[in-house]
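A protein chain is absent from this complex, but the other protein chains hold their places.
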Amino acid sequence: MIPPNVGQIPPELGLFATIFGVFATIFIYSFLWKENPLSRAVEHLFIGLAAVFTLGAMYDAALTQAYWGTDRIIEGNFMWIIPILISLMYFFFFSKKYFFLYRYPVSIVAGIMAGMMICGQIQSNFLVQIQSTVTLPLVGEGVWEGWPPPGLDSIIIIIGIITALSFFFFTWEHKGALGISTKIGRYFLMATFGAAYGGTVMARLSLFIGRLTFLYQTSYEDWFWAWYLIPIAVICVIIVALWERSKPTPTPPTPETKPTRKGKSE
Amino acid sequence: MSVTVKRYIPLAITFVMGIIMVIATYFLAEGTPERYATTQLTATVDIIVATAGVIGLVVLLRHHGLNISRRGRFWKYSTITIIGVVLYLIVGLYGIATHEQHLMYASELFSWVYMNIYVHMDMTIFSLLAFFIASAAYRAFRLRSLEATILLIVGTLMLLGRAPVGATLWEGFPTIAEWLLNVPNAAGTRAITIGIAIGAISLAIRQLMGIERGYLGPER
Partner (left out) sequence: MALSISRIDRRYLYLLLFILVSIPFLYPLKLPLTIGVHSRLVYEVTEGLPPGSIVISSVDFGPSTLTENRPHLKAHLFHCKEHELKVVCLAFWISGGPIGDDVLREVYGSDFPNVPQYGTSIVYLGYVPGNEVGMQTFGDNTVLAKGTDHYGTPVGDLPLMQECASAEDFDLWAEWTSGTPGEQQVIQFVQGRHGGPSAVPIVVGSTAVSVPGMMPFYAAGQILGILNGLAGGGEYEQLLIDAYEYPLVEALPLLDSQSVGHLLIIAFVIIGNIGYAISKYGGGEGS
């Protein structure tokens, strides 16, 4: 087994991570008050790191998939050189004359994904959904017992699906029976969006709670550094904000006065 | 170069690849050599797209480099981006040098920088949404119509039902939230799912037939 790449991290880097994390968090949150140089700086750093991380992952993926893996180049299966050569055609993206060569690997990937999409969507998102709607229980033992009875739920779901689908029929005008159907369908869709809204609020609050957990509960060697670093970070933000405010605002250029036909300025 | 080479051959490649995938799924039994060959084909896609990571980094460096050289807007912050790229690349190259198989992503220091530096920034930037949601809840969500009322009532019941405080206030809230999720929400979402499936299938067919050509990029 390949031993994992360990032992490179000195323990003191844990303190550096805590300090950086607190300052980065407070600097980004200062954006809520007003955009400022510190929040902008952290956002730009974030973009740079993200790009290199993606590169690292792709590099590893290509190397392990093509070379190091079981039954790959290192074990004599040279078939795996072909996708590497095809992937190099992506670099023609930067050429004006040979840009069309960039389209070849893109076409391969797009074609495969389109074919996969057809098969996957038909089976799982279309046929199975229709099948499970058609097979909802309406009769049988226990279907109309309890509250709410499963049979009532089934009827509500069937009505909801049919009316919500009718909302997307744009071939005919939404009048008469279709108008009533689309109106009911719209209410079901609003219930869907309401559930989505509830989920969105839950999720976004959880993100924020996660950051508070770091700020209040992260410790390095049993010392809650964050509690003491937060005021320092806030002071940094205030100093930078006051410095920005004290900078003279550049005056906008005055419009040039153009002479009129009779020689008078406007 | 002729139009055939520049445009029609890529479109033909797209069509052939797509048809191979459809035939493999519906007409080739599992365990046959032909099916195994198509699985090998999809496995190569993983390697083909690897270069896209390099393209992304080069485009980023070019954009910010031009911004610095032209002293464009926020050019000083572009410097920070490039410094971050260079430093993290150095960490990655150190990882390649020290890893037995010259891997970057799997090296300890590279992962450490991701989990202890990058993650803080990513989490914080996304957590700003919580504040915007709170602001929107106060300033934008108005009960102007029956539809908006339904939306907000369902949303409120979901919030009360999915947190412990709801069950503390009234034991019926979790049951109502679950019913809303399983019945009206499922109905509306299923309709949307079926609609999206039809749209996705038609878009994929248009792509295979060469009607949708946006993925080929601009004509140069």
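First chain written, first letter: the chains are A and B, and each begins at residue 1.
Just so we're on the same page, a contact is a pair of C-beta atoms (placed from the backbone, for glycine too) under 8 Å apart; a residue touches a chain by one contact, two chains touch by 3 or more.
What you see is a predicted model; the values in this text were computed from it and never measured.
Asker: In the complete assembly, which of B:Ile20, B:Leu60, B:Ile150 or B:Leu181 touches the absent chain?
Answerer: B:Leu181
Asker: Among A:Asn36, A:Gln129 or A:Thr218, exactly one should touch the missing chain; which is it?
Answerer: A:Gln129
Asker: By the contact criterion defined above, which parts of subunit B meet the unshown chain? Give residue numbers in ascending order.
Answerer: Residues touching the hidden chain, for subunit B, are 25, 30, 35-36, 39-40, 42-43, 45-47, 49-50, 99-101, 103, 105-106, 111, 114-115, 118-119, 122-123, 125-126, 130-131, 133-135, 137-139, 141-143, 152, 156, 159-160, 162-168, 171, 174, 178, 181-182, 185-186, 189-190, 193.
Asker: Since one chain isn't shown, list which residues of subunit A touch it in the complete complex.
Answerer: Against the missing chain, subunit A presents residues 1-5, 32-33, 53-54, 57-58, 60-62, 64-65, 68-72, 109, 112-113, 116, 119-121, 123-125, 128-129, 131-132, 157, 192, 195-196, 198-203, 205-210, 212-213, 216-217.
Going forward, only the chains that are shown with their structure count from here on.
Asker: What residues on subunit A touch subunit B, complex-wise?
Answerer: By the definition above, subunit A touches subunit B via 2-9, 13-14, 17, 20-21, 24-25, 28-29, 31-32, 40-66, 68, 79-80, 82-84, 86-88, 90-91, 93-94, 96, 99-100, 102-112, 114-119, 121-122, 125-126, 129-130, 133, 148, 153, 156-161, 164-165, 167-168, 185-195, 197-202, 204-205, 207-208, 210-211, 214.
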